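Here the complex is missing a single protein chain, while all its other protein chains stay put.
So that you can tell them apart, the chains are marked A, B and C in the order they are listed, and the count of residues begins at 1 in each.
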């Protein structure tokens, strides 16, 4: 009988007595007997903690692909970045972990200030003045951006570059079933979005920077297109890129969304991650989710509080800008710590290190006979699309046997044809990425193994 | 250049300027040039944290005997007990970890109260009214007990059962080189101390309960012997035994010392561990180390403070009861948490589970043809001395290949002849132990493997 | 060194242990040239940005983040943590939020390298452990709710709601059925109506009756063939069980609508009654409330959605599936609405939930609910002599007080009592929710609090009430012992300072 319940037998009896009840069952008298479950739940008996430890260690050991067993060259929106012990130690402090949403600011300054610092950092990274306190992940942040864009522009025509991560596109399409937005996906040409067919009024134009093949898009052109079509410009950005490349804000984007996992969150099999969202001041009252503002307390001391709450669902209900309530604050706190640890120089070095590693991989690849860059002349940031002689999924299988998570098979993301690639190719496209954690020696070994595996 | 120094170049220059210096080297002008090291330290360059992680993971992986790789049946004073996540999480809180000795009680109530609770728990476990705030480990706690006993009794004749852990005996003998105490080691007979030769005045009599072969000594007889010889009775006890067996205090011991590792501290390759020390009220002014007392603050609120400080080295200097300054407070804090987690019932269940496991092992062993209990009829607690056909160190080697840390070779502890065993046997004695973490299935597998390995 | 006199240094006076100053922001602790980061030695050539990128892509300048030493980072964040209340410090009786104690072992499990270190794009043959966790969890959640199958993708309750509404839509559309309204009781949580809008439906609100439950007559009056469904929480947000649920279900089903169960309050009924058996078709669960995910200051959570058999084919996908004994793979439901998460959901939250469920087992989960309900009723009864209970009859896992008469008679509001309670060592209950209760104070003690803690809480309420009557100024000035006093919320909204740069 493993549980965390404090009630002793004597207390149980006395508490029931206080209520004039003679059994716990009577606590549920309001539930019609016919509805009550007449049996116990059909589950195994409770397992004491130490047995549960053993069990989950066994389950974990069945994940042959974990990054402590295979050297990770997979990216596509989830990155094997450094998770320094200091950030882990701080982000796991129980005051942050076991707090609720900071509704009572007097006893929640810790979380509130951490979010305020997070907002400031994300705003600076995005080049935009406003950032919220986090959304679920990059994909759902994009959904919110599309909703905001449609509301702001008044047009529900949404043009989506197929360079946007296929999963994100799929999520946008799913939620459009409810909102009724018209989603138009435009294809790529030589690895970059081909906007030539877009004409007329648009509500929102979404571009990824870099796109999921790693390609750097011409954001000036997108800005011009937005001006021309009346659309809000939404950039689904890799936030790490801002360490060396122009930020979305610098191009005049109205909204930046991104995946913040790389800032202090483990690969985690895809979640919980961290949805980043930044926008112009003009859109602040349409901002989805929570925002923290600075103010003072009764004694005039600086204090923080969630503000502009009249956008939120608990107050605005069906007229709210979004339905988000629980978000990913703990990851935002971790990100603010990780970004504090990186600092100005470290953030730049991080971007450079990823770029250098990717470039080194690309260079070494040039001698391969079985694997070639899909778009060898394209400017890329930290993602590479590689054409392999063997099907990519087979390459990944073979590489795993050699100790590598070689990357992601493009076909596993798109699950079907994809406007960003011509169909013939899809099954032979391997998406690889390099973070600051990969050494030259590791990349050399990867290249060596790939030559054989890709054949 | 990996370091944790905040000084920027600009600050360095300005700070040196403030001191009227033009280089850091001048900071050391007081050190005669002839003595200064004229070269850099002969060491590898600094290794960034992530590389250091990789390096220590590699070093750790060379420890083939760690308890996550071999099932641990070794004991002999260091036990593979449950370390529940909750205790780890609490004991590693940085307020405890990064505090100094609680010299300023106003900002050290956390550590002070934790020690006060620890003292209470250890006193209850020992059956004695006074416990200190911890010593280095069980062995050095025994040295302190011997010193206290000699000071209290006025006789420097120290009689030590050879049932005391061989390492502890060796430590007592080492330190006696300084104090000049006469150490007399008495042998065992059929696994239990043979006191028959002890006559005349003694200062201290030390007995282990259980002794290192697991045997339960007749402590009533030891008490009588102490009364007869004028000696203080010091029991080197396994504190876990108090969960089911009579405590040292219940037998009238004057001092209990013990190893507290089993309460919340990992195996840790032998340290840091936790020296337990409890005694009668009569000896309180001779108590070595720190002690915390309850008092009040200016507003009358309950508060804690280190007390009876006039015993300690920083005040009494050469007349101090002991030279201990830094102790093992963090382990004491962990122990108070672990004992809080165990609670009254858990502490008893722990002792019972160890006893049951050991008994089960002993029972299963009865059918073995290659390994037999050394003293089959002796009452034991959680330790078993097993006679193996093959030399014990060879048995351990063979068992490691089968996934077990089979135990400890008695010869590795004694490193030479031992009055507790006759020499012919020594190399064939395997000391094994079972904690609450071993299952019947694991023990069955052990027995099966041992049959072959001990041949 | 005069500029120093202004610069923030490492004082601890902002932490409660030594003082009550504000903690400087990390930007104020920053000094140009300081740093903490350390990267691996890679041996890769240090190409410059210019060598690697076209000039047109390059940023003009570095992104200015903080520049602090690791030491200052640690002190800053540790001090921030000391300015934050949490379950681990004491009772947190926030109604509707289920701020229970969550076992620490779940943190350890979520940190296992074999779980936390797995890339979500790794193929199924490399992630069998994860898929097994998902399949096992789905099965357990279905058993607890009495449903057929579930998606684990939604990242929180609200995401689950919207997913559920899209499932309704897909179902009706598959039947060629165009419906436009969703019925919601007036006591519903704000996410419900917000989700309805995003799901492309209109909200029809039904009032509560004088027992605090859905007004059955009013419900029947708004039902019709254009009703896609109803969203209910049961027990509802007043902590009361909707006793007419069978009749409600029949009425909604009669017009072809579906029943959506907002499972945020599942903590009250595990092993006692199941949404499926009540007639619900779709259920979302807030794993972060019922199943061991500490709330993280606002998240993360997980909001799996379980459905009855007729909706299974529409579930989001791909879904982890046992395709052969002990062999797991991703399978896309035939008529899936698609993907609702960037990857597979908040996986680590899912692992925590499964661990929690397995530690407890079926009996343990029922015990959790029993004790949650016992505690809530005990505090209801204990306080009912001094406060007005909004609907004073046996409640489930939470209870709502109304302080309307206190406000009327003494000018002290629910929020004032809430603030005063903090001085006594308790987090405030939920205030002003549900909206249908005037001056609502909503208490959810949860099952992990002891009766001694409940009694201390009750006494704190009594002290606050006594002050409200006899020492009103003290209550209006509360809290006075917290890191900051009452905060000027109006100013925050009026003079928006949303970043350090906006100051």
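We adopt the following convention: contacts are C-beta pairs under 8 Å (C-beta built on N, C-alpha and C of every residue); 3 or more make two chains touch, one makes a residue touch a chain.
Remember, predicted model here, so these are calculated numbers, not experimental data.
When the full complex is examined, the chain removed from view is found to touch A, B, C. For the options B:286, B:348, B:375 or B:402, the residue in contact with the chain missing from this view is B:348.
For the chain left out of this panel, the touching residue among B:185, B:267 or B:445 is B:267. Here the missing chain is touched by one residue of C:25, C:42 or C:69, and it is C:69. Contact between chain C and the unshown chain involves residues 1, 4-5, 7-21, 29, 31, 34, 69-72, 74-75, 78-79, 82-86, 88-91, 101, 103-104, 422-427, 448-457, 459-460, 479, 481-483. Residues touching the missing chain, restricted to chain A, are 2, 4-6, 8-11, 14, 18, 47-51, 54, 84-86, 88-89, 94, 107 (touch as defined at the top).
The criterion applied here is as follows: only the chains that are shown with their structure count from here on.
Put simply, the C-alpha centre of chain A and that of chain C have 19 angstrom between them. The distance from the centre of chain A to the centre of chain B, each centre being the mean of the chain's C-alpha atoms, comes to 48 Å. With each centre defined as the average position of its C-alpha atoms, the distance from chain B to chain C rounds to 45 Å. Taken residue by residue, chain C touches two or more other chains at 34, 38-41, 70, 74, 78, 103, 105, 107-108, whereas all remaining positions touch fewer. Counting only residues that touch two or more partner chains, chain A has 49, 82, 84, 89, 94, 437.
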